[in-house]
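A single structure is presented below for examination.
Every protein chain but one is kept in place in this view of the complex.
On to subunit A.
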């Protein structure tokens, strides 16, 4: 990385999200390093998912965002401000430069559309690819996320796949236009434990490829400990602690983080928690 390029793919500064009567997120800062996985942890209702949706400008109509979310250009020092950006700017960012993977692939993929169509429609829109070209690329994507029989899979429907394969397909959909940032909202929560590891490993590999930065939103610190480079812990719309993974798991600074770690099953974390007490 040359010094002229911003080391962060996505920079969130003083982000506030509020409805008329409530503050959902009360001013948070977060820098997503290029090629890294940044975990965003916290209990449900802590504002993690809303933070991710704010990046895409997809907050529910009743909520407004203020502050700053800057998306760095892939090359060069320029960046795009996303808070308050025009519809046109956001449409160009969504799916093209920032993509999102949702929690439950059995609801985030359209049950009535073949997988191939869901993999190619945004490719054709954003990249202007022809049908054949897009299908070729879709096949390659399915291979990359290791869905068996990629060619045959294109004409199948989501219900014909297992949960883990569906989430791999959803990840392939997100990767289709070569985004620089991937927002993964609880991508393993709806999956069987046995399948979770495979999906997490896939995310790790994608980030290690160097061009993709992943914001991994989860309430599960076990998932964090497996793949995240940095972890930010949120509570009630505020950041309580942000640190590299090792540091956070070995010497958490905040009481809330400690209690989360203590709640983890698996001996090493439990000890960490108990030692801290």
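One rule holds for everything that comes next: contacts are C-beta pairs under 8 Å (C-beta built on N, C-alpha and C of every residue); 3 or more make two chains touch, one makes a residue touch a chain; residues count from 1.
One rule holds in what follows: contacts and distances are computed from a predicted model.
Asks: Name the chain not shown, per its UniProt record: "Ferritin-like domain-containing protein", "Peptide/nickel transport system permease protein", "Cytochrome oxidase maturation protein Cbb3" or "Amidohydrolase"?
Replies: In UniProt, the chain excluded from the picture bears the name "Peptide/nickel transport system permease protein".
Asks: Please pick, from A:50, A:195, A:212 or A:228, the residue that touches the omitted chain in the full complex.
Replies: With A:50, A:195, A:212 or A:228 as choices, the missing chain is touched by A:195.
Asks: Going by the contact rule already stated, which one of A:16, A:34, A:96 or A:258 would touch the omitted chain in the full complex?
Replies: A:96
Asks: For the full complex, which residue in A:51, A:108, A:188 or A:232 touches the chain that was left out?
Replies: The one listed residue touching the chain not shown is A:108.
Asks: Looking at the full complex, which residue from A:19, A:160, A:201 or A:250 touches the chain that isn't shown here?
Replies: A:160
Asks: Which residues does subunit A use to touch the chain missing from this display?
Replies: Residues of subunit A in contact with the hidden chain: 56, 58, 90-96, 99-100, 102-104, 107-114, 117, 121-122, 125-126, 148-149, 152-153, 155-157, 159-162, 164-165, 170, 173, 195.
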